[in-house]
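A single protein chain has been omitted from the complex, and every remaining protein chain is retained in its original position.
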Amino acid sequence: MRVALVMGGGDAPGLNAVLRAFVKRAVGQLGWDVLGVEHSFQGLFPERFAVRPLTPLSCQGLLGRGGTILGTTNRGDPFAFPMPDGSTQDRGGELADAVRRLRLDGLVVVGGDGTQRMAHRLMTGHGVPVIGVPKTIDNDLGATDLTFGFRTAVDVATEALDRLHTTAASHDRVMFLEVMGRDAGHIALESGIAGGADVILLPELPYSPERVASKIHKRRALGRTFSIVVVAEGAVPRALAEGSLRERRARIDAGGGAAAIAREVLSPLVQAEMRFVVLGHLQRGGSPSPFDRILATRFGVGAVDLAAAGRWGELVCLRQGRIEGVPLGDAVQGPRLVDPSGELVATARAVGIELGA
Amino acid sequence: MRVALVMGGGDAPGLNAVLRAFVKRAVGQLGWDVLGVEHSFQGLFPERFAVRPLTPLSCQGLLGRGGTILGTTNRGDPFAFPMPDGSTQDRGGELADAVRRLRLDGLVVVGGDGTQRMAHRLMTGHGVPVIGVPKTIDNDLGATDLTFGFRTAVDVATEALDRLHTTAASHDRVMFLEVMGRDAGHIALESGIAGGADVILLPELPYSPERVASKIHKRRALGRTFSIVVVAEGAVPRALAEGSLRERRARIDAGGGAAAIAREVLSPLVQAEMRFVVLGHLQRGGSPSPFDRILATRFGVGAVDLAAAGRWGELVCLRQGRIEGVPLGDAVQGPRLVDPSGELVATARAVGIELGA
Amino acid sequence: MRVALVMGGGDAPGLNAVLRAFVKRAVGQLGWDVLGVEHSFQGLFPERFAVRPLTPLSCQGLLGRGGTILGTTNRGDPFAFPMPDGSTQDRGGELADAVRRLRLDGLVVVGGDGTQRMAHRLMTGHGVPVIGVPKTIDNDLGATDLTFGFRTAVDVATEALDRLHTTAASHDRVMFLEVMGRDAGHIALESGIAGGADVILLPELPYSPERVASKIHKRRALGRTFSIVVVAEGAVPRALAEGSLRERRARIDAGGGAAAIAREVLSPLVQAEMRFVVLGHLQRGGSPSPFDRILATRFGVGAVDLAAAGRWGELVCLRQGRIEGVPLGDAVQGPRLVDPSGELVATARAVGIELGA
Partner (left out) sequence: MRVALVMGGGDAPGLNAVLRAFVKRAVGQLGWDVLGVEHSFQGLFPERFAVRPLTPLSCQGLLGRGGTILGTTNRGDPFAFPMPDGSTQDRGGELADAVRRLRLDGLVVVGGDGTQRMAHRLMTGHGVPVIGVPKTIDNDLGATDLTFGFRTAVDVATEALDRLHTTAASHDRVMFLEVMGRDAGHIALESGIAGGADVILLPELPYSPERVASKIHKRRALGRTFSIVVVAEGAVPRALAEGSLRERRARIDAGGGAAAIAREVLSPLVQAEMRFVVLGHLQRGGSPSPFDRILATRFGVGAVDLAAAGRWGELVCLRQGRIEGVPLGDAVQGPRLVDPSGELVATARAVGIELGA
């Protein structure tokens, strides 16, 4: 067997651990040839060709290392690739050619929604056997209960909340922490519960500034002169929530981000010093947590198992605690959002966290 | 409603978070009276009576704090209580009296296997309404998929492995790390995978010293002059595995612990400097990880929900991702062990980890 | 002896550790009365009077806790206090009255430059005996070689750099991390060296965007397609460096902060994806590092020693590794800046870090 690994999209702690597990199993135990493609799909294009063999030796020390040794720079969708003259070109055929020239049995593609869609198209449109490994720091892929990198991001956000807490408490402030989550608020919800937030604002629940302000006032009345607000990137007040997701995103960008908007709409309602911190890329990098190292290792081994079983066209996923495969076509559908009537939201409310809705 | 919280057994990160969630929900939102009993069940005995009201204010800052503000010192089974004259006495009736005198609707008992058995007996034998919240750092309670504190222990053990790794690699050593797990090897298995161990020794899989030595030799032959061995407290070589668990434990204690035994039986087979570290209590204390804070919070809220629904006699548990209640009688049965033919064991083997069996 | 503790200004990890050490020594061993004043000097004003006795018991668990149990909210300079009608009023006499009414032998004032100036004025203008304990996260107080909180801030910034590193390296980016330091670049310089930055921009060394761009290009030429730039809050390109510090600050604020300006001036010179993260309050809060706990403890004990020796009017400081006292009047002069010709700057250059000047 001869396969190549491709990694697409943004960084997530655990990418190297997937690669390491895949190579240890496939090369070290099964004797396959495994190639690593650099720069996502673009490493297969002639002008940027970058493919190298991966061996257990090249994986030493990778388990706990963040980032990916393959690099994932994405200068464009291969199916609508931006050309120097400003036009776009479908270069899917070139990818398929490269796969044939390299005599590969298939590609293993680690990536998010967008990358998996490309993988699916490569298979259905060009006959390239593909296995997918899901990757999204936001944990919003419908097909899998959990993705690696997510828990590490929650850890980073919770540690930030712990830090902000002491300052807020000592200095009578309303502190906003903006965390990742454009469409799904999983990071905000989990880190908010773990970090003892007073308010959590989620994309799934457009908020009433009045309700939020009322929570802050009630705390003041009890002598707690500070509050901590966790804001997902995609959280908006009700007044801005109408229309499509795309329109909403444009409004958030125009407003300087979700935390800036929250501060803005709360200012007239709350008399307090307000500060905000945007965690940004701090959530994406660094060493994966033990949990994510294990999950990434399971995904890497799972991908080998699928390939060994000839189950091309499937995506590795975690369901009810088990590693399984689901058809890629089914996988790249709707996102997994926070369930507003689910147990975790109820838990947040049960410990007094205001969700603003 | 008027209930009291009792915490029994050893320390586990998240005890305070359970208490905080319970109080925030029950007192802060439902208006119940909640009392905290100190020193486990003994705080209900007249000679050491220590019961105090718990309020949301008394829970400030507790979410991330290790240990428990109630204390859990256990100077003996209340149903076979050691008396000064050396005899033992069944003082269950006194507990029931105290519950009546305090006009409690019931007790919420956070504790491990042993503590839950006492809770069950208090209910069945003395008619005291009880709700259980499971607690075991080893994660070996059959009734629940996961207990709080376990993931924090895995984090601590993995961090220790990361530290040992650099020294072992630079200094050509075989390093043994003994982690908790008398009967169940979950901590050893998960931290071993996450920490890149070369060998993991589990109570569930009595090991062949020859197989372990062979793994170390194979690594040497590949130029890797060091190895990392994770040893669960209850892991034994095959020669010592016969007989009952109790006999096995006695042998381990006599041998100075599982890591000492592993070093002993490997010494004749492996020519290398060997060192061992026993993590011990470092795995029990300290701030719970974000994951454990959330799980403990869910358990605390779940206990309120069970009490509110009149479901006395049940144990809060996590099953397939959901918080549920199961009858205490069912819960205090067999332990949840590592499944030798399960996916996680297969994953360990797939990345080249030797389990010695 | 009867003294009161006052804490002013922003948060810094170690404030509680100073308080704890002071109380353990003064109350626990010497039998003094120690009061804690809340809300900085304002807790001595009648309308917000908040003074409470501090005992060793009230200090339990404080050594590692961030923030301060006294709170430090500062709603204005007591010597130019903002009145409801918009005017300001010198209320220094009221402070002195409160000190007399409380029958205090003196005040121990923990705070930065501004707070120490007020303390000095209280002593020289109103005869209130005062001992100062320096506090600045930026470590820019001329009188002391080191202040508590600084090393914790460097730790936080370095950890952030570690995280950004893996993402930058995997994804071909120029990453800017803005850290504290309006006037002095100590945090930027130390975290930059410790975090393996490629470029460090300091307030003390206005930078040439061309030099910075050239460094990034040289790295590219060597195949390192990413760069990490640490930017102190007060760092500016040469073109914006003229005039007074105040004018410079105004320019930085107008430009959206130092990192935003750096990105702006580099954009025309560097073709690369650029991202920035502003650490902000994450550097101020949280548990002090072991180093800062020790230093804060030494400062707290040192303040007791000065008071016991009747050395009012002095500031505790660390000089050449020793705790000493210096006259407050000497202490509140020029700041301690990074020495552009010092060994640490030379070290940064020696390992290839570009300072842009």
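The letters A, B and C name the chains in turn, as written, and every chain counts its residues from 1.
Going forward, a contact is a pair of C-beta atoms (placed from the backbone, for glycine too) under 8 Å apart; a residue touches a chain by one contact, two chains touch by 3 or more.
Quantities reported herein were computed from a predicted structural model and do not represent experimental measurements.
In the whole complex the chain that is left out makes contact with B, C.
Residue B:166 is the one among B:124, B:166, B:271 or B:320 that touches the chain missing from this view.
Across B:43, B:66 or B:112, the single residue that touches the chain missing here is B:66.
From the options C:116, C:167 or C:289, the residue with contact to the unseen chain in the full assembly is C:289.
Across C:69, C:154 or C:235, the residue that sits in touch with the chain not pictured is C:154. Touching the missing chain, out of C:77, C:113 or C:190, is residue C:190. Contact residues of chain C toward the unshown chain are 20-21, 24-25, 28-29, 56, 63-64, 145, 151, 154-155, 158, 162, 190-191, 193-196, 289-291, 293-294, 297-298, 301, 304, 320-323, 343-344, 346-347, 350-352. Remark: the residues of chain B touching the chain excluded from display are 10-11, 13, 15, 65-73, 156, 159-160, 162-172, 175, 225, 275-282, 284-287.
Keep this in mind: only the chains that are shown with their structure count from here on.
Chains that touch both chain A and chain C are absent from this assembly.
For this pair, chain A with chain C, the centres built from the Cα atoms lie 35 Å apart. Note: centroid distance chain B to chain C, computed from Cα atoms, is 42 Å.
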